[in-house]
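With one protein chain withheld, the remaining protein chains of the complex are depicted in position.
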Amino acid sequence: MRYIKIKTKKRCELIDISDEVEGIAENSGDKSKAILLFVPHTSAGVFINEGYDTDVGDDILRNLKKITEMAEFVHSEGNSDAHVKAALISNSLVVPIKENKLCLGRWQRVFFAEFDGPRERELIIQLLG
Amino acid sequence: MRYIKIKTKKRCELIDISDEVEGIAENSGDKSKAILLFVPHTSAGVFINEGYDTDVGDDILRNLKKITEMAEFVHSEGNSDAHVKAALISNSLVVPIKENKLCLGRWQRVFFAEFDGPRERELIIQLLG
Partner (left out) sequence: MRYIKIKTKKRCELIDISDEVEGIAENSGDKSKAILLFVPHTSAGVFINEGYDTDVGDDILRNLKKITEMAEFVHSEGNSDAHVKAALISNSLVVPIKENKLCLGRWQRVFFAEFDGPRERELIIQLLG
C-alpha cells in the first residue's frame, strides 16, 4: 500500500496526479494487473478525464457547482455541496496496468478532485493482482 | 463470495453497512488487498461518504431528488428517477484493505443507497488479492 500526499490550495480544484500514480505503477512488480486509487475523505474524489485543455476540468467543476446549487441543504457545516460532488464523482477508481504502465488513453489524466479545500489530503493506492 | 441482506423501509434511504462490511474484511485472510461491493439491482447503489452527521446523507438524497426532477421521463414504471440516481452513484465500489481492516478515513462510512424501496435487497461482496 502506498500513499500520495496532496496539498490543495483552493476550495474547488482538480490536481493532476497522473505522474505520481504512474511512478507507483512502474515499480509495481510483474504481477500487478490494476491499481486502486482511494480517497479517504468525504469531500474530495478521484476521477479520470481530459487533461490537455484545462478548460475541460474547469467546465466539469462549473457544472458540478450548478448541480449543487439546486438543493437547499440542512447540514450545519455548510459544505454539503462538497459531499454531494464527492458522492457523484466517487472516491474510488480502478485503472488497469499493463507491463507496469497505466492503460490510459491518449487524452486521459488522473485527477484528485478537491471540493472543500484548501486542505492537506491523502490518496491511498493499492496494487491488485 | 459473501452476501449481505438488506431490508429497506423507505422509497429513498441510506443504510450504513460499514460494520457488516468490516466484519467480512476481518475474516478475509492474509492475502486480501481490497474488497469489492456490488449491488445486483438497477435502482439502488453503494457509496462512501460522511456518516457522523446524518444530515449529510439527507442532503445528498435531497440533491439527487432535485437532479431527477429536471427531466421528463418515458419509462412506464414511473421509477426512472431511481435508475438515474443508481447510474450517478454507481452500484460498484472497491475499498482497500490493510491488515484485515477497511482503509476508511475518519469520517467515512459505507452506505447502501435505496432509491426505489421499500424492498429486500442484496449486496455481493468479493475479496480481491
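All chains are identified by letter, namely A and B, in their written order; residue positions are counted from 1 within each chain.
Assume a residue touches a chain if its C-beta (ideal position, glycine included) is under 8 Å from a C-beta of that chain, and two chains touch if they have at least 3 such contacts.
Computed from a predicted model, the values in this text were never measured in an experiment.
*Asks:* Among A:39, A:71 or A:89, single out the residue that touches the unshown chain.
*Replies:* Only one of A:39, A:71 or A:89 touches the chain omitted from view, namely A:89.
*Asks:* Counting contacts across the full complex, list the positions on subunit B that touch the omitted chain.
*Replies:* 1, 36, 38-43, 67-68, 70-77, 80, 83-84, 86-88, 90-92, 94, 124, 126-129
*Asks:* Write the list of subunit A residues that the hidden chain touches.
*Replies:* 33-34, 47-50, 53, 55-56, 58-60, 62-63, 65-67, 88-90, 93-98, 103-108, 128-129
Operating definition for what follows: only the chains that are shown with their structure count from here on.
*Asks:* Report the inter-centroid distance (CA atoms only) between subunit A and subunit B in whole Å.
*Replies:* 19
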